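Note that one protein chain of the assembly has been removed; the remaining protein chains are unaltered in position.
Every chain is named by a letter (A and B) in the order it is written, and numbering of its residues begins at 1.
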Amino acid sequence: MKVEFVLNGKKVVVDVEPNELLINTLRDKLGVKSVKYACGIGECGNCTVLIDGEPVLSCLTLTVDVNGREVVTDEGLSREGLTKLQKAFIEEGAFQCGYCTPAFILMGEYLLREKQNPSIEDVKEYLKGVLCRCTGYINIFKAVLKTSSRREDSGNA
Amino acid sequence: MEDPYKLLEKWMSSESFLVVGRGVYRVDSLDKALGKALFTEDYYIDYFLENALFIKQVLSPLPHARIKSIDASRALSISGVYGVYTARDIPGENQVGYAIPDQPLLAQGKVRYPGEVVALVAARDYEKAIKAAEEVVVEYEELPALLDPLEALERRDVLIHEERGSNIAFQTRVRKGNVEEGFSKAQVVVENEYRLHHQEHAYLETEAALAIPESEGRITVIGGLQYPHLGQKIISRVLGIPMSKVKVVAPYIGGGFGGKDDEGPLTCAKAALVAYLTGKPAFILYSREESIKIHPKREAAVIRYKSGVDENGKLTAIDVTIIHDTGAYANRGPFILWRATMHASGPYEVPNAKVDGYAVYTNKVYQGSFRGFGNLSIQFAVERQMDLLAEKLGLDPVEFRLRNILREGSTTLTSQVLDHSVGVGEALEKTALKADWWRKRREIEEYNKTSERFKRGIGVAVAWHGISTSRAVPDWSNAYVKVELDGSVTVYTGIVEMGQGSPTSSHVQIVSEILGVPVDRVKVVFASTDAPDTGATHASRGTSIGGVGILVATAKIRERMASLAAKLLGVNPEDIEFRDGRVYSKSDPSKNISWRDLVREAYARGVEVSATGYYYLPKGRFDETVGQGFAYPAYSYIVLITEVEVDTWTGEVKVLRVYPGLAAGKIINPQQVEGQIEGAIAQAVGYTLMEYLYFNEKGWVVNTNFTDYVVPTAKDMPEIEKPVYVEDRFKHGAFGAKGVGEMALIPGPASIANAIAHALGVNITSTPLTPWRILEYTRTSGRG
Partner (left out) sequence: MYRLPGFEYYRPLSLEEALVLLDKLEDAMVLAGGTDLVLDLKTGRYKPKSIVDTSGLKELKYIVDTGEALRIGALTTIQELVDSPIIASKTPLLWEAAREFAYWQIRNMATIGGNLCNASPAADTAPPLLVYEAVVKAVSTSGERYIPVTEFFLGPRRTALDKKELLVEVVVPYRNLERHGYAYRKIGRRRGHDISIVSVAVALRVDDGLITDTRIALNSVAPVPIRARSIEEFLLGKEPSIDLFREASKLVDRDISPISDVRAPAEYRLHVSRILVEELLLKSYKRAFKGGFE
């Protein structure tokens, strides 16, 4: 089947079987590297993507289901350079092996879009579906919170 | 001056630093933040998807059985299937045991655990490989299986490895002083049996390797492993080709924690075998389920521990038996057991000691390296004992520990005199002060008197961890550093990047510090057998030991460049200073030359601008028959104070807060160190409260996915305070660094258990502390 959708701002057309999963289309056919396989059953969140702005799991999504929709991955968050959150991840040392990082960044961006000034509890609630085995999450919380207050500052200015 | 020991000493004595000790951003930051970092599977997809064979493993469903026949004909008849490979097809040696030659790469004659790899199927794509693997028919003759190590220890009629004559894979012992006499002087004696369980690494990237046949019979393997040179050695052995024909590199690795130290070389060898036999690139990727079934786990242990103290609160003797459930193969079990054995006293002075260690075969997934390496379970026993002794003596747990703690000049369990770098006492005092230990402990006890359902507790645990390989086992560091014509610097090391950050932060910092070049002009080519053998990235050695070779090579180049600069600037070499990409005369900074120009001069004037840095760790003698002598060149130390709340009705435990205190030598990058501590605490919380393998009656691990094997999420983390640092510099570590990576996991479970014991007033002797286990412990006291 021919499937057409917008991936990170660009229109793409792929020919897929109906049983193809979005994670495989993105990784095998469309050059997306940030979306990761880690559990295959929706438990680890490492394959998170935004579809029409909402976070979902690409390992449980059929590619045919994104026909006509918009898919964003970590690669597509910023056209030029780093987003503030990506920068904060670097500054706060919010990753180690980096395997889960793109999923955290997507969820963090999503959170900051929904809530300008999240509490630490909000951060945990939004991020709890992405598993990280290296960092213990603490620096990830810091990076997200840091970005939010910065946004607020610039908003007030 | 090119003597490595003198060079290290010289740099060790520096007092002020340009980049060392600061939170410099890691060089892998950008790629990782943008989602561009490449892991093994990414190379396969980018370059080999249509060309490489996909490998699927055929696993044994039985714990113990003789292989009667393997029929691959149906599998081979599927179009797109290239081959089915078994032990018979191995051209070299089918032997991959790291410590004892007891382990085949592919099952030979027998299978010894459910999940053992019997055959490899190679097909054009994933689907075909899966299908073919299901069609391989293996006929087994089932043998009686042993699942309990205590039973296996006794049984002679069922042998897991017949050739070894018993089910004991390995034995260790320590004999120090006179234990009977020690106990006779004791005022108080405490004796317990502890049971610690397995742990799954649950790194997010599963095992993967891509093998590419090249010209002249060479083979290159890209894979997730913690010691490329070990992979090279194993592949060369399995294929029967010289090591020089095998190149192994690891790209970014999605977590290792020890698991990829054991399984990584085997993963690479499987891919290499198929590539070698077919002449085609071959790729293997474990599914999560395969990963959990196949790869080695943290050891499960039974520890019998008896200890005595005199009326002054000084330990007089310990008598310890350690039994490790080593599973189907010894793997690194002997090293793990030695580590447990030599750490059996904890970081305390004990004049009389008897320790016996046994690694026992069972028909379960085998044990292997996992952050802490045998030390987590023994420190659990030690630290529970210390609390129980303190309680019986009526002493505060911190105070009691301080009376016995190792200090400079102390003699260890193996009778080694600690001549330097023993900051644990200071770390314990400072951490207790920071945590407001004495006041909190009182307040909590008051709170618990009136709170019926919810009880709080605060606990302390201290741990030590020997740096480097144990005993006289050789250990060295090695690296190759070259300065390019444009002044940028390339470093080659075998240390890998699996998240810990040594090649992407501390190694870069070391070079930048010594040559005064900006961090972004330094490139560390890591995890490659093109570098000299650097040893493994394990045992918390990536920065401290892995970095020494780099330090030495770089320091050699600096000496040469300093002489050249001195000549060019007309000053003497002692007056030369390197910073910010320039080289100055210290006394007259107007005399200077840019680093780049200096490099150009060096190329023009015949000064060699590349160097290897080899550093052999001086070690002493160790007598294995009594477990006495030189154990480690130094130890890292850590203190964890933990606060918990227990719901005595549901058995749920909440870890509220952790105060870490670290005596691990020089802290080269504090942000990275905190990341290591926080990550280790997450694994400790997971291990203690929710992670466990669930074995069925056939020895199968039942929970082989992340629905059933749960690890901590963002919501499960305690607050973690900024660590207290005692920088007790280590004379053989880069800038005095010891090791950090494993530290906070080691006393983590003990610290939580001690806090729970404080909350509930019960004796805790086992893990995991699941809610139902907690209720068993409270049954007598609470509402069970």
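Please note the rule applied: a contact is a pair of C-beta atoms (placed from the backbone, for glycine too) under 8 Å apart; a residue touches a chain by one contact, two chains touch by 3 or more.
Everything numeric in this text was worked out from a predicted model, so none of it was measured.
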Interface partners of the hidden chain - shown chains only, full complex considered:
A, B
Chain B residues that touch the omitted chain in the full complex
126-127, 130, 206, 285, 287-288, 649-652, 654, 689-690, 694, 702-703, 707-708, 710, 712-716, 770-772, 775, 784
Kindly note down the residues of chain A that lie in touch with the hidden chain.
1, 17-21, 24, 37, 40-42, 45, 48, 54-57, 59-62, 64-65, 107, 110, 125-126, 128-129
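Everything that follows uses one rule, which is that only the chains that are shown with their structure count from here on.
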Quick check: how many Å separate the C-alpha centres of chain A and chain B?
30
Which stretch or stretches of chain B touch chain A in the complex?
23, 25-26, 28-39, 41-42, 45-46, 49, 201-206, 252-255, 257, 287-288, 498-501, 671-672, 674-675, 677-683, 705-707, 711, 713-715, 717, 720
So, in the complex, the side of chain A touching chain B is made of residues 27-28, 31, 33-41, 43-44, 46, 73-75, 82, 86-87, 89-93, 95-102, 105, 123-125, 127-141
